[in-house]
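Pasting a structure below so you can have a look.
Missing here: one protein chain of the complex. Every other protein chain is in place.
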Amino acid sequence: MPMIEEILERIRSGEMKPSEHLEEKIEVLEHREPELNAFITKTVDLAREQAKEIDKIVESGGGEAFYGLIWGIKDNFALKGIRMTCGSKMLEDYIPPYTATPVQKILDNHGVILGKLNMDEFACGSSGETSYFGPTRNARDPEYVPGGSSSGAGAAVAAGIVDLALGSDTGGSIRNPASFNGVVGLKPTYGLVSRYGLADLAMSLDVPGPLAPDAYGIALAMDVLQGFDSKDRVSARRKLPFLESIDSFDPEHVRISVSESLLNGVDPAVRKTTEHVIRFFESKGVEIVDVDLPDIWAAFPTYYLVMYPEFASAMQKFDGIRYGHRVDASTLYETVAQSREEGFGKEIKRRITMGTFISMAKNAEWYKLALRARTTLLHMFENAFKQADIIVSPTVPTLPFKLGERINDPVKMYMADALTVPANLTGIPAISFPAGWKGRLPIGVQLMGPRFTDHILVSAVRFFEKEGKQWSE
Amino acid sequence: MALTKDELLHIAKIARIALTDEEIDELLPQFNEILELLERVKQLPLTEAAPIVMTDNADEFRADAVSPFEDPDEIVAQFPRKKDRYAKVPPNL
Partner (left out) sequence: MVRIGFEIHVQLKTKSKLFCSCPTNFLEAEPNTNICPVCTAQPGSKPEGINEEVIRKAVMVALALNCKIRDEPLRFLRKHYFYPDLPNNYQRTSEPFAVDGELNGVRIREIHIEEDPGRYELREGIVDYNRSGVPLIEIVTEPDMTTVEEARNFLKHLRAVLDYLDVILYPEIGFRVDANVSIEGGERVEVKNINSIHGVVRALKYEIARHKRMLAMGKKIVRETRHWDEVRGVTVSLREKETAEDYRYMPDPDIPPYHIDPALVKELRAKMPELPHQKRDRLVREYGIDESAAWTFVLDKELGDLFESLAKQFGVKNATSFCLNLRGELNYRDKYLAEIPNRERLTKLAELYFGGKITKPVYVEYLRKILDDPAFVPAEQEQLSDDAIRQIAHEIIKANPQAVADYKSGEKKALNFLVGQIVARTKGRADPKRAIQILREELQRL
């Protein structure tokens, strides 16, 4: 697969028109999509119109950051006039009346949108199997799950159908499919990218972010996506130098930690890949420090304590009155209850019910417990970052598994998030990049850093891409 | 802390989900398994929590300026049932 830089160079130099590039991608789409089911809605006509416009602009010497690069958008971001389903029957026919801020930025910067990507229903899942529109398949081996919930994003980037994809990450939803499909995925610092137009999963954890074949694609995307948005009051007034600093990773001045607590119970191939990455950095002169994260095991239950109530709250708005699936019953109560019963899948009802239970007045101590646990974890990471600049871990403790293998065992399924949720709970950036292979199955490794060091993580991945070699077995 | 079937039905009512018997039989043991898992948080050495504020933008407000949304008709167009420009629901007498 050609790297993002090469494609950009060919377009900028006039060697290839944006519309020619698009036609190549449409060919890949036609070839791969029937097997992968990475898209919920294709916007081929819209993309062709856009590409033609950009052709003219580039020809006359203009062009914004993306120069007609092809984007896929996870289907929980609003694009005005194009249906947005969130992978749910509830929103099967919903046409948003407005456009999400990150999507608008992509359009303004001459990204071409080829479609809305498949996902676990309302982003609730780690395998891509809970979508109302059918499961997505792993781009490297269709017997396997693509990870989730940005399952279409991971698969479409890995299959080369799109150059870049916009995903969202609440507990690992960008990094998990990036890892399972062998691409790069960044969960930015909470607030670095506006959430306006991203359907809520858990408001204090959600963050939009890019998936790309390489670190360059991530940096290119983040330079555009980041920035304050008055329509999302938690968005940050900070801008980080992504492309500017992409080649300035300096091994002499970076301390990387390894922590045994992050490798406990991990699949042997995943463990070997992680250790391989640490050895690589060590060989380049990075100081490796042992950092203890004694309470990391608590991140996973804490995540669920925080997420369930926020999710239940976010899902209250779906009642079949203003939009979405509607069942007409004789009473108001039944109309709402049956619309929800029919519109939501099993995992959604599971989470709404759990969230409602935890947030009931008589269970108030649960929510307090979650806050206190979250504070404990914050302090733990703050201490860890006094000793190390980057914390390395596997992205997912296991290799990709086969479709249907875990879908009826929620607890086991939730375990896939154990290593990704700490970054969401603490708001810190985390990136997953392909670092090894077990046969045809990719293995991702995760780097975490303090808040607003996203660009440093991207430069570290770039350094590995240029200087390192992937582990394989 | 274990959840009973009655409690589950009560929650479903508050959450406006018309769970079927089949769903209840499947969900109940799963809930209790999940709750057991969540209970483990209590083993953490807990510090007194300050509320988590994931933003540096506290203490800011928005100026009182009107900027009408350009497409209210598109919002109305999404109402699954409507009467003129109103969203329609069963009357509540």
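Here the chain labels run A and B in written order, and each chain numbers its own residues starting at 1.
Quick note on the criterion: a residue touches a chain if its C-beta (ideal position, glycine included) is under 8 Å from a C-beta of that chain, and two chains touch if they have at least 3 such contacts.
Just so it is clear, the structure is predicted and the values come from calculations on it, not from any experiment.
> Among A:G152, A:P309, A:P394 or A:P422, which one touches the chain that has been omitted from the display?
Going through A:G152, A:P309, A:P394 or A:P422 one by one, A:P309 is the residue touching the chain not shown.
> For the full complex, which residue in A:L22, A:L36, A:C86 or A:I431 touches the chain that was left out?
Hidden-chain contact among the options goes to A:C86.
> Using the definition of touch stated at the top, determine which of A:V336, A:M354 or A:I443 touches the missing chain.
A:V336
> Which residue from A:T356, A:T398 or A:S432 sits in contact with the chain not drawn here?
A:T356
> Identify the residues of chain B touching the omitted chain, counting contacts across the whole complex.
On the chain B side, contact with the omitted chain comes from 10, 13-14, 16, 51, 53-55, 57-69, 72, 75-76, 83-93.
> Since one chain has been left out of the picture, which residues of chain A touch it in the full complex?
These residues of chain A touch the chain that is not shown: 76-78, 84, 86, 91, 94, 96-98, 100, 195-200, 202-204, 230-234, 309-310, 312-313, 316-317, 319, 321-323, 332, 336, 356, 359-361, 367.
Operating definition for what follows: only the chains that are shown with their structure count from here on.
> Would you tell me which residues of chain A are touching chain B in their complex?
80, 94-95, 97-98, 190-191, 204, 230, 233-237, 295, 297-298, 301-302, 304-305, 312, 319-326, 328-338, 340-341, 344, 346, 349-350, 352-354, 356-358, 360, 366, 368-376, 378-379, 410-411, 427
> Flag every residue of chain B that touches chain A in the complex, lowest number first.
3, 7-8, 11-12, 14-20, 23, 27, 30-31, 33-34, 37-52, 54-57, 60, 62, 69, 71, 74-75, 77-81, 87, 89-90, 92
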